[in-house]
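Removed from the display is one protein chain of the complex; every other protein chain stays in position.
Order of writing sets the labels: A, B and C. Residues in every chain begin at 1.
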Amino acid sequence: MITDELSAVPGVSSTSEQDYAAKGYHCLHEASPGSLPALAAIFRQRGFHLEHLTCLDMRADDDCMCLVYQFNRQDVPERHVIHSRLAPGEAGTSISEQFIGADWYEREVFDMFGVGFDGHPNLLRLLTDDDYIGHPLLKDFVDADPQRDVFAVDAKKDGVANEAANE
Amino acid sequence: MTEVASQYGLFGALLVAGFIFGVIPCVLPLLLAPRSRGKKTFDTYECGVDTIGSAWIRFDISYYLFALIFVVFEVDVLYILPIALVFDDSRYVWRDLVELSLFVGILFLAILYAWRKGVLHWRY
Amino acid sequence: MSSVPGPAMELVRDDEDRETYYLNMGPQHPSTHGVLRLRLHMEGERILSVFPVIGYGHRAHEKMAENRDYLMFLPNTSRIDYLSGMIYNLGYCQAIEKIMGIEVPERTEYIRIIVGELNRISSHLLWLGTYLLDLGGITPFLYCFDDRERILDILDSISGSRLTYCYGRFGGVTMDVDDAFLESTAAFCSYFHERLDEYEDLVTDNVIFRQRTEGVGPFSADLVQRFGLSGPCLRATGTRRDVRKDEPYGIYDRLDFEVPVGKTTNGDCFDRHTVRMAEMVQSLHLIEQAVRDIPDGPVMAAKVPKKIKPPAGDYYFAVESARGHFGMYIYSDGTDTPFRIKLRTPSFAHVSAMTEALVGTMLSDTISILGSIDIVIPEIDR
Partner (left out) sequence: MAEAHDNTEELLEQLGPLVHLSKLETLLNHARANSLWPLTFGLACCAIEMMAVGASRFDLDRIGAGVFRPSARQADVMILAGTISRKMAPVIQTLWDQMPAPKWAIAMGGCTIDGGPFKYPGQYAIVEGADKIIPVDVYVPGCPPRPEALFAGLLKLEEKIKAGRKGPEMVN
């Protein structure tokens, strides 16, 4: 386990072993968004790969957007989950230099949650239309007109309505 | 003289029939088929999305050379059909066979030449 | 124009450039296996850079999970990757059983092995048929689908559906299997063994197939690590990694089967093909063992809580689907509706790897590589 090496990275606030049988992963880390590239570099050298990266919209209870990174080895299973809390509106830092696969995961988090990533080469929307307004997986997302007539030639026009609804 | 005139007459009739035979399938659908026009009907079809950038670019030479090789065999077929009509005398079967294979063989040499020169190897 | 980092930096084409052009291998294309769009920046037949545009199959599965309680989300799981619908469905059930600590009777474990591996074979058969269709061989598609129909008949007889099964429940399965099911499965296994040898002679040793796949689209170990590939694409590069062996669920640890690995370790299309063919053989072994030693007994756990309310916290559970490592990251806030379910699907990583794997190949090789990684679109777009 490389937990000691990971916790040495500045910005990693807590590291706790987890009961793998119940939780499904070995180790949980709390890390600040800034320390992610350094952690990713360590994982990269140790032969880990990024299993997935997602976001939790926790603005309701403790007013933060929690990024969840998950790394795992490819020969012996050793799963590390990293929670990195962001203030609502703060941007994370991209780890696409170390793991180019993260490029798409970050674009998906941006598309679905609106969390930007500094240093990301082309932060575009991944799954919804390029000119889609609003971030659907947020808890308080309201689609202004769910079945708006798909012929709405002026997507911007109803985009504004969408934005107003989401203010 | 009438002998020759009827020959030309026959040829002229054949030509006109061929032309009509070609034009009818083009004109008939214009009259009989229903038509539909949409916003994107006359755009180029590219998997359902709009094309990006123009296609007026300089293509690689190997496309052209491949087309040439096709033309070699095309001409070959063009000549074989009339020959098949003429070579119907059963006494000279072997002579006809040799003549025809000579003709096809020479054309095939063109393919061998292109092959040896590496036209078929796709460089780019 | 956007730019993708790394060697697949997209060359932005300015207007004076008369040499290169953009080609949309777009949403409606016979060999993208669904609605995937690849924006290829090409010069002649060579590809300079690829920018996959996905989202044409986005159906908001994860938003749906936040609107449904745990049981109502169950039928949805087999529609994420409809080719391994049974594996996904049972995987979701096993995840909730592990979180809630529900014990599953012995007989159900064996049934889950049988139907899961049958589903894997049917998915690989469909891949083989459509892959050869991409490469130009029309008839193997008909043979593979004919065999696949036999599997669908078996699975249809117990679960009632052919493709999107909802056969699993938390704590067991809905229908018990009878002897007729077991006999037909055993008959299928013996029939399918010779059939696989036929496919080996007809397809694997076919010269044209070899030329189109050997050495085409090799995946380096570095690429596999940076993109996080899994399943046959990972095993083709020689890494012996399979969720059924490394993090065993159900009774996979009790049954013996090997994890096939690519012969030449440069992980090209031919290796992916041989790995999938060998996996079908291993699945047959698994099914035969399960059919042989299936015990009698109930198929539903005795005590299953009416309302599933997992304790708050986050959990991760992974199964080995036909395409690779399918994982569910479930974040529960203690209520009966999940706070968030992240579906970690294998094809998402495989298509993102296309930005690098396709650079420099010719268009016909692109179709061969794209077919060999066996993608299912709603699994990418979720």
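General remarks:
Here is the rule we use: contacts are C-beta pairs under 8 Å (C-beta built on N, C-alpha and C of every residue); 3 or more make two chains touch, one makes a residue touch a chain.
Predicted, not measured: the structure shown is a model, and the values here were computed from it.
In the whole complex the chain that is left out makes contact with A, B, C.
Checked against the hidden chain, the listed residues C:P30, C:G334 or C:G360 yield one contact partner: C:P30. When the whole complex is considered, the residue among C:G44, C:P105 or C:P378 that touches the unshown chain is C:P378.
Contacts to the hidden chain, counted on chain B, fall at residues 30-41, 43, 45, 48-50. The set of chain C residues touching the chain not shown comprises 26-30, 34-35, 55-60, 63-64, 66-68, 75-76, 79, 82-83, 126, 129-130, 141-143, 145-146, 148-149, 152, 162-164, 377-378, 381.
On the side of chain A, touch with the chain left out of the figure occurs at residues 127-129, 136, 141, 143, 146-147, 149-151.
Here is the rule we use: only the chains that are shown with their structure count from here on.
Counting partner chains per residue, chain C shows two or more touched chains at no residue at all.
Contacts with at least two other chains are made by no residue of chain B. Residue ranges of chain A in contact with chain C, taken from their complex: 21-25, 44, 47-52, 54, 56-57, 68, 70, 74-77, 79, 81, 96-101, 103-104, 112, 121-122, 124-129, 136-137, 139. Considering their complex, residues 13, 15, 17-29, 37, 39, 43-46, 362 of chain C touch chain B.
Of all residues in chain C, only 2-6, 54-55, 58, 60, 62-63, 66, 98-99, 224-228, 234, 239, 241, 246-247, 313-318, 325, 327, 329, 331, 339-340, 342, 344, 348-349, 352-353, 355-356, 381-382 touch chain A in the complex they form.
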